[in-house]
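Please find one structure pasted underneath; my questions will follow.
What you see is the complex with one protein chain gone and the rest in place.
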């Protein structure tokens, strides 16, 4: 298993599954966002406090490989790594995997790039916002 | 404006916006999926009928550039093109844009690859499923 | 058909349906909220503008009868009536129905009570906020 900066265990909820009986493709972005925000918490940071201070973290690019679909009741992990690729851009590598036969099996593989904007959607001028991450 | 195979007009609903007052990054995948399914309808095909016949259309890869965030009340278009990149793989190019000052302004740019599986998540053997699309 | 103050036509989107192939019970609240906000628009009012002015419309009570489930592709109407039941409480009666054989068939019947709060969750002191509705 890779060496993640942060690992979160979650479980599929039935309302997240669609007619096909699998987790809808959009819901994985909820899982990924939630694990990024929990990672912030672990660092002592808080998404909604940033919003109150007029600092918005905005996703600007995602690339996701859906290898296997999660289903009702599946327990899974979101593993997270991140690096600063410019003063105002963070790149997250996020894997969603289940443990099967005592081994991690990769279900989803994601790259997410996040930037910081003010409340008007302009890139922040002060560029030390990601220094703590 | 590009020459799309299909164009759908939609409007942001307030419950789709998050604390930051912008459409949440996951919701765009709902918009994109809905416009693909409406495109199927236009061809006389129907997502839920396929499901009843044990044929699942599953997203296996997405790449999305979020250029500008949609906000409460925004009206927008989803433009769609698609091509068969293998017997069992369809590649959709989908743009989300608003009309501003009589010109289209690109908000989101997406590539989505979809395949067809049976109800057990195995790739379909019969590979003429996308012939009509 | 009842004499509604406002009527909105909508269509079920596939991602709103759950494993059972029917619209998930929570999604109807999205439909109802969206039609209330479109009703505000018709009156020249705007939910997100109120939020910017630190006035939050908050649902405090709902009663919903689910008579028949909506399914993939269904087109339906949300009919809305409302009355002020106190200076700071609006009661909405909202019906969701489909047209079948040229007659409206009731699918969902809802009573929703909404109040107005400041950003700290305190009831507004100025109680003329609903005068325009």
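We call the chains A, B and C, going by the order they appear; numbering starts again at 1 in every chain.
Definition applied: a contact is a pair of C-beta atoms (placed from the backbone, for glycine too) under 8 Å apart; a residue touches a chain by one contact, two chains touch by 3 or more.
As the structure is a prediction and not an experimental result, all values here were calculated from the model.
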item	value
Identified contact with the non-displayed chain, of C:7, C:51, C:93 or C:106	C:51
Contact partner of the left-out chain, one of B:17, B:62 or B:110	B:17
Interface with the undisplayed chain - residues on chain C	19-22, 24-27, 29-30, 33, 47-48, 51, 56, 58-69, 119, 121
On chain A, residues whose C-beta touches the chain left out of the figure	13-15, 17, 21, 30, 33-34, 37, 41, 46-48, 51, 71-73
Touching residues on chain B - with respect to the absent chain	14-15, 17-19, 21, 24, 26, 72
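Note that only the chains that are shown with their structure count from here on.
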item	value
Computed distance of Cα centres, chain C from chain A, in Å	32
Whole-Å gap between the CA centroids of chain A and chain B	21
Residues within chain A bordering two or more other chains	19, 21, 24, 26
